[in-house]
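Shown here: the complex without one of its protein chains, the others still in place.
Right, subunit A next:
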Amino acid sequence: MAIEIEKPSSVRLSKVAISKTHGEDSPYFAGWKAYDENPYDEIHNQSGVIQMGLAENQVSFDLLEKYLEEHHEVSSWGKGAPGFRENALFQDYHGLKSFRQAMANFMEQIRGGKAKFDPDRIVLTAGATAANELLTFILADPGDALLVPTPYYPGFDRDLRWRTGVKIVPIHCNSSNNFQITPEALEAAYQSAESMDLKVRGVLITNPSNPLGSTIQSSVLNDILDFAVHKNIHLVSDEIYSGSTFSPSEFVSIAEILRNRNYKDAERVHIVYSLSKDLGLPGFRVGTIYSYNDDVVTTARRMSSFTLISSQTQHLLACMLSNHEFTQNYIKTNRERLNKRYDMIIQGLKKAGIECLKGNAGLFCWMNLSPLLNEPTRQGELELWNIILNQVKLNISPGSSCHCSEPGWFRVCFANMSEQTLRVALQRIHKFMEQRKVCSVNQ
């Protein structure tokens, strides 16, 4: 038996390691625990918690499986695995050319050809999580700030801040105008940062928005770009849900805005993308950074060494996404199915007396439960959330975990389950609302 010495006050880990900026203490993740402990199953656990806090896209897997069944020779390494060696050795941080080409094409198709992408400007990272962190390392110094419109994806608190030491200053948006980003809000955020002695290095938007489930309008995108130009800062557009817009015409990418301006001011613009949502492949860790700035591309590429995409995965996806017929069909069908799901949940919620923000994209809807709050505060929201989690047994995400400035909003995912499960979830909500009506009548 080895001798273990009495541990002295054990040697301290880094400040980053000790900090809570990983964000896992947020209720966003606490709900998952309840789900993990008692997960709903259509057959084996019908009273379990239904996971509606995970923005996954499970509606189009059959299309992917069909592709693989029809093309397995090409996408695996073929009979006798002739390409295996080359693939296993390929660690060039430029990434497989065929894969970058396929990604560029895919991104163009999603935007209906209204923007063009140069494969040599595509930098590969292991997921959008890595892409956002990497860009932050490149665009800002520790202690600097990025402006992010609220409500925003809770993961940004970790991705943009944890290891980078960069701060997030919120651009407050509210329901009075459907949470749109206004020039006044942008300016107010900038001033707020200045008053805290923080140097603002950029604005980071998510378009389509998570958690709102809506696209940003063209005029707003122009305002944001003008603001970035005026302040001489960067603009990062996370377009991870671009392929999940229900109707292709409703999504306008920052790439189109730039094209309309003849790429003037493009060197401050960077786009983040991933296949985790549109293609439903979060496990494969496929993220990209597309930058119009050569220095950013070069540096990002070097930094991607820490987080490259497995060449095995690059190979598979290069095959799949170079198949034009497949991608056309996939994009179209995926949109239709998501639209159908969205309609289903909106109608269902409406029947239960619940309103949502008008959405047109994403894997979730932004539900308004503010009329149900005991008090119009974050506390009131968390109390309601607890009831929904533990009594109604639905894991949904409270708006406060998305830094929403108005209490009572909740993000509800609808694409990570079967239609049957969604129906069960809606039934539970309906029942819950009925019971509350009875209670309030009796009071």
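Note that in this section a contact is a pair of C-beta atoms (placed from the backbone, for glycine too) under 8 Å apart; a residue touches a chain by one contact, two chains touch by 3 or more; residues count from 1.
We take it that contacts and distances are computed from a predicted model.
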Among "F-actin-capping protein subunit beta", "1-aminocyclopropane-1-carboxylate synthase", "pyruvate dehydrogenase (acetyl-transferring)" or "BHLH domain-containing protein", UniProt-listed name of the chain not shown: "1-aminocyclopropane-1-carboxylate synthase"
Among A:49, A:171, A:225 or A:308, residue touching the chain not depicted: A:308
Interface with the undisplayed chain - residues on subunit A: 1-5, 7-8, 10-11, 13-17, 22, 24, 56, 58, 61, 64-65, 68-69, 71-72, 75-77, 79-81, 84-94, 126-127, 129-130, 133, 137-142, 144, 158-159, 162-163, 201, 232-234, 267-268, 276, 280-285, 293, 295-296, 298-299, 301-303, 305-313, 316
